[in-house]
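Note that this complex is displayed minus one protein chain, with the remaining chains in position.
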Amino acid sequence: MKAYHIGAQAGISSLTAVEVPEPKVTPGNVIVRVKMVCLNHRDVRIICGEYGPKRPADRIPNSEGVGCVEEVGSDVTGFVKGDRVIAPHFVSWSRGPFFQAVFARDVGVTEDGWLAEFVSIPASALVKVPDSLSDQQVVPLSAAGLTAWNALVEIGKIKAGDKVVTLGTGGVSIAAMQIAKMHGAKVCVTSSSDEKLDAAKRLGADVTVNYRETPEWGAAVFDALNGGADIVVDTAGQATLAQSINAAAPLGRIAIIGALAGAATTGLANYGSIIGKNLGLYGVAAGSREMLCALVNAAAENQIEPVIDRVFPFEQTPEAYSYLEAGGHMGKVLVEL
Amino acid sequence: MKAYHIGAQAGISSLTAVEVPEPKVTPGNVIVRVKMVCLNHRDVRIICGEYGPKRPADRIPNSEGVGCVEEVGSDVTGFVKGDRVIAPHFVSWSRGPFFQAVFARDVGVTEDGWLAEFVSIPASALVKVPDSLSDQQVVPLSAAGLTAWNALVEIGKIKAGDKVVTLGTGGVSIAAMQIAKMHGAKVCVTSSSDEKLDAAKRLGADVTVNYRETPEWGAAVFDALNGGADIVVDTAGQATLAQSINAAAPLGRIAIIGALAGAATTGLANYGSIIGKNLGLYGVAAGSREMLCALVNAAAENQIEPVIDRVFPFEQTPEAYSYLEAGGHMGKVLVEL
Amino acid sequence: MKAYHIGAQAGISSLTAVEVPEPKVTPGNVIVRVKMVCLNHRDVRIICGEYGPKRPADRIPNSEGVGCVEEVGSDVTGFVKGDRVIAPHFVSWSRGPFFQAVFARDVGVTEDGWLAEFVSIPASALVKVPDSLSDQQVVPLSAAGLTAWNALVEIGKIKAGDKVVTLGTGGVSIAAMQIAKMHGAKVCVTSSSDEKLDAAKRLGADVTVNYRETPEWGAAVFDALNGGADIVVDTAGQATLAQSINAAAPLGRIAIIGALAGAATTGLANYGSIIGKNLGLYGVAAGSREMLCALVNAAAENQIEPVIDRVFPFEQTPEAYSYLEAGGHMGKVLVEL
Partner (left out) sequence: MKAYHIGAQAGISSLTAVEVPEPKVTPGNVIVRVKMVCLNHRDVRIICGEYGPKRPADRIPNSEGVGCVEEVGSDVTGFVKGDRVIAPHFVSWSRGPFFQAVFARDVGVTEDGWLAEFVSIPASALVKVPDSLSDQQVVPLSAAGLTAWNALVEIGKIKAGDKVVTLGTGGVSIAAMQIAKMHGAKVCVTSSSDEKLDAAKRLGADVTVNYRETPEWGAAVFDALNGGADIVVDTAGQATLAQSINAAAPLGRIAIIGALAGAATTGLANYGSIIGKNLGLYGVAAGSREMLCALVNAAAENQIEPVIDRVFPFEQTPEAYSYLEAGGHMGKVLVEL
């Protein structure tokens, strides 16, 4: 089959088109014929060797995709050829709260991912998707969408009328905006680009703040939301935490999702505000299959809008990676097989 | 001022139009000039002497209304003349979980209510309402809406994609339908009237079941919701509980709100299903001021649709009561001053 | 190997001693050499044909036991020969909240149980027990103890100073008393026998009520606990629910565990108290492997006292069953291999 390997992990140019044997079906697993793959910044970091230890050069990357069941393992029940499916990338996290060992089985990282004609996934991780959701609607749900769902619903306990701020307009942030609107919340989106903020408004954002123009954007968000955010979706990292604390309402919950923005070089000047506002800060790492089921259900019930920036053919996957890395996109960058 | 007294509490004819002195402002309290009053079935039961012990004949009834601040007590801060306000009827329940003593101060029951030109309410119970909500949008929030909010949000932990069933189309049920839709849930409404079910569909109900045509409506709801309701809003009482249990999904939450449908004469044949499905059954009695603030906030953010059946002038309040008791209405019955 | 079959399920005399081949190890499973078996009333009901549909006559009963790993399946990691282990009887319930399908794999009911020299259990269900806990301490944890833990900790959110009442002195009730005391709670135990109540006091019960002498024991418990029970462990059934409601404090949680006391022939006269006290009633069915891990951990940390009434040799298992059914015991009835 056609596939890509991550190669030397020295940058996007390491991505190598290969022709390899199809994965063989084994007990408990399902072979999925891939239809569409979603690129995430995590994938770029892996291919750049910046995401944990180096992986074998023949690893097939990508954690998020949609496809159809091609073949089921001898002891698998509940799936038949043709079922359209997605899966969380932590394939051993079926249900219940997070546990440390989820990192041991991470599709696209510790085992082969979706960037190929076929991928083998444990049946216990697969989620069937309803016909009412298109491939483009459903493909961003299993990684970016799932993380946003975990942050807002499981951890944030979002309810109608709550106020939410998302940092930037990346995949998790857009998903968070959509999930928040689905729950009747008010959403503020931040970005360094007025074009992206305009696009966010068209997608449902209630208020926006340009963090380049307003370096003290925490206070600006606090005011724009008329008393601060009940939930802050911090997809950046330690360098933005101080502003996230400023943006939060009393009893606010800050979902700590990313570490992209670089380490902070100084402590938090507003550390005392964590106490003064009784904030909760929560580390979030993707989510369980059960959460993904709930999200798919909610997405179908509310006909989530796909926010797609551009779709590349499989042969142009390296260009798709470069396009994502350049950062000019607003919405998902997809690869179609 | 003009007002009504509950009189002998022998039926709606006991309601007596009177001319009485205006309430005097006292420390901690606010005099509110009443604009609009909402009638609830609880009010009918009080006037019929069916709601706890008899009350003094000169009690002014009604628990739900909207008005404008007329005068504030000497030590009251945060309110000025003209502020438009509502209040939960358990006026001592400011925040936090239910406590037994909330019943001791019940506006329209243990102390004078809204059916008058002026009413005295503790400042600590008042909620200011934003200009973006009309009187008709806001007046049903403080009793029926608040109970529905407590049932769905506080107790039910509703989230997008959840499935909800409401029993009947009374005030709490319609509010529950609207609050559920606000949260991206799927809603089934039951009624004995196809006209009311049609109206419910126009208001957003996803599926409907006529419980007169389908006595085993629990199973019908279970199927219509494709696996049962995550939240059952049981506004009826013990006689409907068995069907509510049948309607519930595993881990479903049944909000026990009403006792109108009469006592059950037999035990539950499906008592074991409470264990078999791990159900939770919860008694719900209105809600706190803090919950009402959250509801007003959510109603404003999502521009809740007022569902008004008919508005009567103050002089025709007895007719309004009779109209409500007749049961043909679909939506709120209001009295305007 | 030596084992018992449930036979015709027409009563304890159906229990049949047999000599059958040892179970063969299969992928994902572990063969456990049984050391000790705990008898529960559920086992009696199964053998009497009163617990769901009839099962195959060659089913080996009993849901609760302790043993040592004898042989592990080809793909099993984490267990070696000699490890001392227990398991919840719903072997597919690893973690997270209850789900309906747990009933499909119920050790001692839908598949062979512990009343044999060897039993095959899925590795994913096994819990290793620390040396600091004896067989007698640990054997009652996996069914009776687990149910009590689920009721008090997961559902009841027990904390120090809470007030708990247990109905009767059966296995779940005694476990509940011990788990409640472990959490610094105050416990009331009820029984029809003053001897058992005395024994309960020696085991840590703070107050006791004889429900035969005091038919309105709900009110008596309410008073004895100085304002009612925060958690009621109702191991009986619908016939006791009215008294359980009376015993509960406002916001009290009633764990509905058993259906032994027979169906109620009338509705609840105090149904309105569910609303008046804002009670929560919760169906409870055993618990997950993860809860069992937490319980074993707590039992070891607090050196839970084994409450053993009598230990029978394997050959006298029918006598042990009869002894249990007679109801005179106070504490666990065990069978030793």
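Order of writing sets the chain letters: A, B and C. Residues in each chain are counted from 1.
Criterion: a contact is a pair of C-beta atoms (placed from the backbone, for glycine too) under 8 Å apart; a residue touches a chain by one contact, two chains touch by 3 or more.
This structure is a prediction, so every number in the text was calculated from the model and none was measured.
Set against the missing chain, the residues A:27, A:56 or A:276 yield one that touches it, A:276. Of the options A:3, A:256 or A:320, the residue whose C-beta touches the omitted chain is A:256. For subunit B, the residues touching the absent chain in the complete assembly are 27, 94-97, 99, 288, 290. Residues 97-100, 103, 237-239, 250-251, 256-257, 259, 263-269, 271-285 of subunit A touch the missing chain (whole complex, contact as defined above).
In the full complex, subunit C touches the hidden chain at residues 153, 157-161, 179, 182-186, 294-295, 297-302.
Assume only the chains that are shown with their structure count from here on.
Subunit A and subunit B have centres, each the mean of its CA atoms, that are 40 Å apart.
Centroids built from CA atoms put subunit C at 42 Å from subunit A.
Chain contacts: subunit B has no residue touching two or more partner chains.
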